[in-house]
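Of the protein chains in this complex, one is absent; all others appear in place.
Here the chain labels run A, B and C in written order, and each chain numbers its own residues starting at 1.
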Amino acid sequence: MVPRYTRPQMAAIWSPEARFRIWFEIEALAAEAMADLGTIPRESAEAIRREGDRRIAAISPADLERIDEIERVTRHDVIAFLTWLGETREDGSGMGEHARFMHQGMTSSDVLDTALNLQLVRAADLLIESMDALLAALRRRAEEHALTPTIGRSHGIHAEPTTFGIKLAGHWAEFARCRRRLVAAREEVATCAISGPVGTFASVDPRVEAFVAERLGLRPEPVSTQVIPRDRHAAYFCALAVAASAIERLATEVRHLQRSEVREAEEYFHPGQKGSSAMPHKRNPVLSENLTGLARLVRGYAMPALENVALWHERDISHSSVERVIGPDATIALDFALARAAGMMEKLTIYPERMRANLESLGGVVHSQKVLLALTQAGMSREDAYATVQRSAMATWENLGTPGGRSFRDNLLADPAVTALIAPEALDGVMDPQRDFTHVRATLARVFAEA
Amino acid sequence: MVPRYTRPQMAAIWSPEARFRIWFEIEALAAEAMADLGTIPRESAEAIRREGDRRIAAISPADLERIDEIERVTRHDVIAFLTWLGETREDGSGMGEHARFMHQGMTSSDVLDTALNLQLVRAADLLIESMDALLAALRRRAEEHALTPTIGRSHGIHAEPTTFGIKLAGHWAEFARCRRRLVAAREEVATCAISGPVGTFASVDPRVEAFVAERLGLRPEPVSTQVIPRDRHAAYFCALAVAASAIERLATEVRHLQRSEVREAEEYFHPGQKGSSAMPHKRNPVLSENLTGLARLVRGYAMPALENVALWHERDISHSSVERVIGPDATIALDFALARAAGMMEKLTIYPERMRANLESLGGVVHSQKVLLALTQAGMSREDAYATVQRSAMATWENLGTPGGRSFRDNLLADPAVTALIAPEALDGVMDPQRDFTHVRATLARVFAEA
Amino acid sequence: MVPRYTRPQMAAIWSPEARFRIWFEIEALAAEAMADLGTIPRESAEAIRREGDRRIAAISPADLERIDEIERVTRHDVIAFLTWLGETREDGSGMGEHARFMHQGMTSSDVLDTALNLQLVRAADLLIESMDALLAALRRRAEEHALTPTIGRSHGIHAEPTTFGIKLAGHWAEFARCRRRLVAAREEVATCAISGPVGTFASVDPRVEAFVAERLGLRPEPVSTQVIPRDRHAAYFCALAVAASAIERLATEVRHLQRSEVREAEEYFHPGQKGSSAMPHKRNPVLSENLTGLARLVRGYAMPALENVALWHERDISHSSVERVIGPDATIALDFALARAAGMMEKLTIYPERMRANLESLGGVVHSQKVLLALTQAGMSREDAYATVQRSAMATWENLGTPGGRSFRDNLLADPAVTALIAPEALDGVMDPQRDFTHVRATLARVFAEA
Partner (left out) sequence: MVPRYTRPQMAAIWSPEARFRIWFEIEALAAEAMADLGTIPRESAEAIRREGDRRIAAISPADLERIDEIERVTRHDVIAFLTWLGETREDGSGMGEHARFMHQGMTSSDVLDTALNLQLVRAADLLIESMDALLAALRRRAEEHALTPTIGRSHGIHAEPTTFGIKLAGHWAEFARCRRRLVAAREEVATCAISGPVGTFASVDPRVEAFVAERLGLRPEPVSTQVIPRDRHAAYFCALAVAASAIERLATEVRHLQRSEVREAEEYFHPGQKGSSAMPHKRNPVLSENLTGLARLVRGYAMPALENVALWHERDISHSSVERVIGPDATIALDFALARAAGMMEKLTIYPERMRANLESLGGVVHSQKVLLALTQAGMSREDAYATVQRSAMATWENLGTPGGRSFRDNLLADPAVTALIAPEALDGVMDPQRDFTHVRATLARVFAEA
């Protein structure tokens, strides 16, 4: 992922050093388990741990280059790593003959897949942390604006009043679900396989797998082929794609609220910030637009993850190039997006007066359902009531802001079909905006009860 | 979905009649709840239920045409349905004036989204049922061939022996995970919203929602906008996409096993079946190839489902056309694929002798790891042992079937570096194929313990 | 595709009858070519043509059922068709012994793939026709509103004035490109293969292929495997996906223009139409939202088409189930969307006064670039000019509609840094809206010159 959309803590999980550190940890733990079982000498396991720890702790760019150099000959990344890990240096340091007891009965995928899963688990932990920051921001703003009236819109058209708190609570609830899906995705990939070339434990005892899994906080994979099955990873990347889509929904809302004709909310505009190279007056919702693009990227990564499932026989390596790219790219992009969304919502400038002005801008037609219900309650058929209310509403709408334009209330009161059933003072009760908010507190309470 | 890939029980869930039946049930239940709360007259709720039940029970093609006709004027599907449901017939039958108490304070999405979710729940139930048939077939064949030796392959190249039971158990475990994901997906969409135009319960009591939800076996949606949030549906269709990809992996395995050079298994070939219009000798794995294509389709439906999440404000209707298509198409295609996969596995012809012949066809090089380990255990460095074994293996491989070709065993025994460390009789012990199967029973046991 | 989104002329291309008609045509033409070459008797070719024409012309639901019945035994669709086509009826009618000269040296894919391509060519022709209707509507409205001023928006924020004609011309140009891509896509698939089981013409003369291709308006495929290569079809469905995305851009524009705070345009609202079951005041942009959903569907179909390319060896049949679904579904959905978009644009209600009101609603800040340029021309550095103009623009913006709020012009004139370089009367010249439209006519001319 490009540096622009990368946070260091997520990048760190995917660095070569971090990967080699995990690879070594798996080999060292496996050696310890084998020593416990008597498969290899205890002193070899100890030497592997001691010398390996030392070498890994001091890993340098020159080491990375050395590993690459070996790989250019062997064309095999794990063998290159093991060779480097076990080779004796000019100063005589190294595991010496104990090196041959590393990786006994194991296959590269035992290391590669367990390591990948550990990286994905750590990435999920970070994503959940970023999600929590977003949830906290959304909840704080939702409670702050629990009863701030604003117009609810369907199809982009004013529908009925709601509150800004309800809007944000809807997003909170969606991200709370996304968080649960991330937790489930983390569980999906929290497995370990040390089961040999075709998953039969032909030359490695299953207790080695159990030991390594337990130490790494993973579960043994019940049955692997050569690899840990990729449906787990597909489900993981799908969970990321859904979360990204939820971010897009939030971003889309902010973009709409900031547009010039709406202006109900605005991303924080920094001192010194410039909106446009040409037009000094511009303040653009660039964060939310950026989030929209990032959502597209993360969604796009789900497709190759799904295609990765159908490996041939006990495995082929076609999944590897995909995962080398989307492992980091999807988690880094989503992590960045979550953090950016949290910051955006924390600092979002909200304009309650503007919300109220917009709410009232259509002459009151947004109360049409309440009048419809009052008419049916008063005995009019639903079809007639609908036609009656639609007539007044359309008349209001079409003459908005024109000289002869009347409010919805006035148009209704000019209609004998209405006044025959509802007295003017009763109409005001029917259209009382406070009626819209009766259940808002209870709704918010039930949403956040899920936290 | 085209009839060719449609099973009637899944199609039934998505028929217009089934949809209208659910729509009516929601309206009738809501009316009953409103009567309990005193919002509408009890006798109206009773009339709605009685007359509606009667009309729905007798719904005919002529009724469907009548509903379409109304929709062509109103351009609104729910209004068309309600109008038809409430209209008085020429024979005087109908709800009469009680009709106006249907749908009080509700919005179309209350009906549409609750109904869609109920359809998706029922579809999930059927998918789980189809999945269970597939799981049962896989488990039966896995146990039947628990210890049938076959070659494990990575990269399409013979790796080490495994058993056909272990292969099938891997698929079983994958589908068992897919089943859990389907159950989770079912839970995702098992919600109900009766919360009015913008989710505020402005004109409908939340107890109506609670009542309808409980009667339909759903949970109230904690907070809706105008609609039930679409991240739920995106997660649902992603779960289908992962299951489809698992089917593709199984199908790919069968396709490989049936290819002319392998011939380890074969789809059942019916009497009278013709493999090719041109070549009478053909018996093709057409079921598994068909499953591969169906998997692509189901995967493809996940993308529009993900794009559906970011609706505008309290909703726009862009999701609707997508769902009218992928709701039926994705569930029908996956259901058909699961049922077809179950049948294919039930009747799969398996050729154990051919498996054994293939296993032995490479002169024994498939035991190379065990020799490598024996050499390192005997004191050789891992690099030297690797080179030594690779030398004999490549010599074997390159001369397979040629006059001077020797088995892997013979090549090893001709190498002093080997014989210096391993005696000929010990080598046979090292290469004993039974060593590969020591842990097979235990592995199968731990897999099926998850059932 | 569901009937709701299906136009009959496109559905007709994909009907079983249409498919069988093409299959027969291919067989009959091939027989004629073989008779020319002396491979089969002339009278047999004549009998095939005569009897087949008669049978196909009278094809009935009972025939379709008969073909299905044969397929249930043979499990092969082309063989089932050929059997039905050649079988002697109870009344003695049929080709008799001449039937055996059908399909000589051919393989099913020769028929299936050539037929599919012919269907795709016809579908493309219809799509191009629908596209032409949309292009015509866009061009008419663009010319009608060539100089109707409206605000251009980037990031949803008012940028600078443009004209509604320019907006529509942009969409016209995009669809003109999409049309060219459809023409190219049509060419991609306008090929024919009659080359036998593995594309070698082992038992069929290449002149048969040339003859059939020429009569059907296709080109011979230079080299086929068993099938016509699927990169052609992938490119075809990608062209559809791009066109669908262009429709989404147009739909998104309309949805924005109709939103309550903008109201610059509105989809035609039919007499009797109802916008909402709950809120009689609603007039929603349901056509454009529907188009947005259809675009998602058509985009989604491109993925399985791309996955279809990598068939195994000379072919596997995994592409078939995909194409049976997306062949009709993608072309029908796009055709419907194009036709709907054309109708929507034809009848779109456009509100020029509202466009002008919105354009002027921000106090003139939309002329900020022209002031910036005037200041730099007058000697101010770009950075200082930017800061100066931004100061006045932000002051205008933040106090819009408040008592002390001043227009951009007044704020500028209150700034000595501005007045030191630009006289008040010169400022009016700088901000003259007509300057924005100097090049509009020329731009429109160059766009439509591409027609």
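Going forward, a contact is a pair of C-beta atoms (placed from the backbone, for glycine too) under 8 Å apart; a residue touches a chain by one contact, two chains touch by 3 or more.
The structure displayed is predicted, hence computed values, not measured ones.
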item: Sole contact to the chain not displayed, among A:His98, A:Lys167, A:Arg263 or A:Arg299; value: A:Arg299
item: Sole contact to the chain not displayed, among A:Glu289, A:Asp335 or A:Asp436; value: A:Glu289
item: Residue among C:Phe81, C:Phe101 or C:Phe408 touching the omitted chain; value: C:Phe101
item: Interface with the undisplayed chain - residues on chain C; value: 82-83, 86, 97, 99-105, 152-156, 159-163, 166-167, 169-170, 173-174, 177-178, 181, 184, 188, 196-203, 206, 222-226, 229, 231-232, 234-235, 238-239, 241-242, 245-246, 248-249, 251-253, 256, 292, 295, 299, 302-303, 306-307, 309-317, 369-370, 373, 376, 379-383, 385, 435-440, 442-444, 446-447, 450
item: Where the missing chain touches chain B, by residue; value: 151, 153-160, 255-256, 258-262, 274-276, 278-286, 289, 303, 307, 358, 361-362, 365-366, 368-369, 372, 386-387, 389-390, 393-394, 396-397, 408
item: Hidden partner chain, residues of chain A it touches; value: 1-2, 4-5, 73-76, 78-79, 82, 103, 105-108, 196-197, 203, 255, 270, 272-279, 284, 286, 289-290, 292-294, 296-297, 299-301, 303-304, 307-308, 312, 316-322, 324-326, 329, 333
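Basically, only the chains that are shown with their structure count from here on.
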item: Rotation angle superposing chain A onto its copy chain C by C-alpha atoms, nearest 5 degrees; value: 180
item: Intercentroid distance (Cα basis), chain C paired with chain A, Å; value: 32
item: Intercentroid distance (Cα basis), chain B paired with chain A, Å; value: 24
item: Sites on chain C at which at least two other chains make contact; value: 255, 274-276, 278-279, 284, 286, 289, 303, 307
